[in-house]
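Right after this comes chain A.
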Amino acid sequence: SLQIRSRPDPTIGPDTMLVAGDKGTPTFTANFNPFHANKRTAASILYEPLIWINPLDGELVPWLAESWDQPDPQRIVLTLREGVSWHDGTPLTGEDVDYTFRMLQDFPANDVAGAWGRIDTLEVDGRTIAITLKSPDSPALPVIGQTVIVPRHLWEGVADPSTWRNEEPVGSGPFQLGTFTALQYTLDRFPGHWQASSIDIEHLVYPAASEELDLVTKGYDWAYAYMSDVENTWMAANDANRYWFPPGGIIGLHPNHDVAPFDDVDVRRGLALALDGRQVAEVAAEGYMDEASQSGLLLPNQEDLLDPSLPERGIIGQDTQAAIAAFEKAGFTYDGTTMRTPEGEPFTFAITTANGYTDWLRAVQEVQRELGAIGIAVDIDAPQPAAYEANLSSGDYQVAVGSSNGSDAFQGFSNLMSGEYYVPVGETSQNNRIRYRSAEADELITRYRASVDEAEQSEILHALQRLFHTDLPVIALYYGGLWGLYNQARFTGWPTAEDPYAPLQTYGSSPLLVLTRLRRAQKEAS
Partner candidate 1 sequence: MTGTETTTGPRDTPGGEAPLLSVRDLSVVYEPVGATPTRAVKDVSFDVGRGEFLGLVGESGSGKSTLGFAITALARPPARIEGGRILFGDVDIASMDHEQLRTQRQGGFAMVLQAGMNTLNPVRTIRQHFGDIFAAHRHVAPARREARAAELVRRVSLGPEVLDRYPFELSGGMRQRVTIALALSLEPQLMVFDEPTTALDVLVQHAVMDTIRALQAEEGFTAILISHDLGVVLESAHRVLVMREGRIVEDAPSADILHRPQHEYTRMLLSHFADPRAEHVSLPGIEAPEPAADGPDGPDAPAADGPDGPDAPAADGPDAPAADAAAADAPAADGPGRRRPGAGLELRVEGVTKSFAPPRRRAAGVLAVDDVSFTLAPGGATALVGQSGSGKSTLAKMITGVEKPTAGTIHLGSTSIGPLRGRALRELRRTVQMVFQDPYSALNPLSTVEYTLTRALANLTDLRGPALRRRMLELLETVGLTPVEQYAAKLPHQLSGGQRQRVVIARALAADPQVIIADEPVSMLDVSLRAGVLALLRDLRERTGMSLLYITHDLLSARLITDDILVLHEGRVVEQGPTAQVMRHPRDEYTIRLLEAIPDPARVHGA
Partner candidate 2 sequence: MSAPETAPRPLPPALAGLRGGLRTIWTHRKARIGLIVLGLFVVLAVLAPWIAPYDPKDNSFGRSLAGSAQHWLGTTAAGEDVLSQLIHGARISLLVGFGAGGISTIISVVIGLCWGYVRGLPGEVINFVVNLFLVIPGLPLMIVVATYLSDGGISVIIAVIAITGWAWGARVLRSQTASLRGRDFVEAARFSGERAPRIIFREILPNMTSLIAGGFFGAATAAILAEAGLEYLGLGDSTIVSWGTMLYWAQNSNALLTGQWALLFAPGLCIALLATSLTLINFGIDGISNPRLREGSTGR
């Protein structure tokens, strides 16, 4: 059949990278306020955080803060890098850091990560930033560290930084804003950057048109998109096209623990045993992703955190007999065609997923099929994403498909399982929407917070994994992917499975690291 090949724009020079990083809807609005949900994605590389966090495994990399220390679980001391300057040449100092945090305190709408939910006091003295936390809270470091710093001398005069669009951004990042039109904007290399020597790319171009078809046909160098049949589409369109799809989260069934019978661990185990995660992954992600480990970790990214005592690296395989046994233990009966609840009713329940999330939908359909095989009838509810969020937050669901457990392993467990976040059905919460309560989990989480000792933290994480594995707060199905697509003809040094230094996300702060590592394949003959 007709093979669609890429046709790069010949006017784009070898020092310029075409990035599909920002999708116009259909056009761009000029909003570079890094604290806004609707900001242009490039705002995340115009401004820099104190600490760069690797979305793959949660590794902390010094960025504007060149080092840090946690003398006790309630204190953090960061040291600001020297020689950093804003795009307008003004040096970046502790004053800017101080301003940024005060501003976040004054305008909580901008405090997207919730830093002030944890900080008690913050003192800046020259390059030293000393923070006292409200309680022993060692995991607060990445939350506070990811705060991006904005220039005091430009922001101070702004009446309301939470509604300010910051159309002419001045940051400290490796690139500064070039031209901006409603359909495309460009970033130019910032020669005054503290890492200027590592920036080999002169220009970045962000067009608004970044549908999958555009990615394949317009010769993009870097894109982040799920591409169906990637081998025959993206890869076939250009010989230098490559992809790398590491896991970025666990897609699983989130039972509502306040709704019977999902409060019964045997039911949850029965469900987990009845499902073939590999097949679900195959159907949902065309086989590009693996079935997820019930350890709650992203494997292989977080292999080093894995509790070695878990069987099969925590993966629960399909075992229909065991599944039926588990259900029977919970008082269910199975007559070969229908699974009945202890009350004798046929066991049916609804799985909620968001309309338009096609991989989830396919996963649920596969789950529906597989549970159907042991006589459990599943209905699929697919409200619009907003309604899905509302249903989950308020607990108005039986079982939902959801994504959990990101790069920060502890944060993942804590957000999902901490009783601190528990609210009954009807009240809303964004964390622990599964309404899980476990004294053991709470105890482990508190202990972890109070610890700054890596060995102890690791040991607690192992315990959390075991709990996740046996109590199944969430039934892990498969890994959600980080869908990195790149072309290595003009730029090299891309992260790969062999060198997984960062994921290929074009949003967030990933590009900070990737763009400072890439090298031009051929230098201009000048």
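How were these candidates chosen? In short, all candidates are chains of the complex that A comes from, given by their letters.
Methods note: contacts are C-beta pairs under 8 Å (C-beta built on N, C-alpha and C of every residue); 3 or more make two chains touch, one makes a residue touch a chain; residues count from 1.
The model shown is predicted, which means the values in this text are computed figures rather than measured ones.
> Looking at the complex, which candidate is in contact with chain A: 1 or 2?
The answer is candidate 2.
> Please output the residues of chain A touching candidate 2 within their complex, sorted ascending.
Contact set of chain A toward candidate 2: 1-4, 212-213, 216, 227-229, 232-233, 237, 283, 286, 355-356, 358, 361-362, 365-366, 369, 380-384, 387.
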